[in-house]
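Of the protein chains in this complex, all but one are displayed in their positions.
Right, subunit A next:
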Amino acid sequence: MRTLVIDSATEACSVALFEGRELIAHEHHVLGRGHAERLVPMIAHLPERGRAGRIAVSRGPGSFTGVRVGIAAARALALAWNAGLVGYATHAMIAAMARAERGAQPVAVCTRGGHGEWFCAQYDAEGRELFAPASLKPEYAAASLSAALVAGGEAETLVERRGAGMAMALWPDARGFAHLNPEALTSDVAAIYGRAPDAKPVAARERT
């Protein structure tokens, strides 16, 4: 079965097309912004416009907008192609990529969150979730993440703070899908935002 993987939840934006476990095509950019403009054309450039029987999408956490862009595209494609839809956490993908490169071992994942916090999670040597992505203040992150190997955008800062371990600065990449533990896949693709919304109403004037 073909699987289209969409990972646009962080500053990175990537797509990959698999036939079974074999990678057919992919594209990966560290964009920062502009996912809403780039993502669908990236899919359109894949063989057969990315058409697949199953779509896998990163649910976050990451940037609120990036998370939504990926999920909106995935849901719409699943509807258009009558395809299956599964989700995974950004952090599970980063851990899987770290294991693929450094061998089976527990992995802590630490990425930039909002308001000075970090999104943190930890996985065992097989990629099972030990604790789910959560937004933590850096001091709590250092105390909670025990795995020696730390991956993600804030890995280096965390290792420094902790004074121990090995850091891997990694962006999630849809190509890593083949390394995900199947248990990391959920049929629920609702966003994992990791943080409550900033609840400040807009004046209509600023709205439009």
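Operating definition for what follows: a contact is a pair of C-beta atoms (placed from the backbone, for glycine too) under 8 Å apart; a residue touches a chain by one contact, two chains touch by 3 or more; residues count from 1.
The definition used in the following text is that contacts and distances are computed from a predicted model.
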Unshown chain, UniProt name, "dihydrouracil dehydrogenase (NAD(+))", "CoA transferase", "Phosphate ABC transporter ATP-binding protein PstB" or "tRNA N6-adenosine threonylcarbamoyltransferase"? "tRNA N6-adenosine threonylcarbamoyltransferase"
Contacting the left-out chain in the complete assembly, out of A:9, A:43 or A:159: A:43
Which of A:2, A:54 or A:75 contacts the chain that the document leaves out: A:75
For the chain that got dropped from the picture, name the residues of subunit A it touches. 36-41, 43-44, 49, 51, 64-65, 68-69, 71-81, 190-191, 193, 197-208
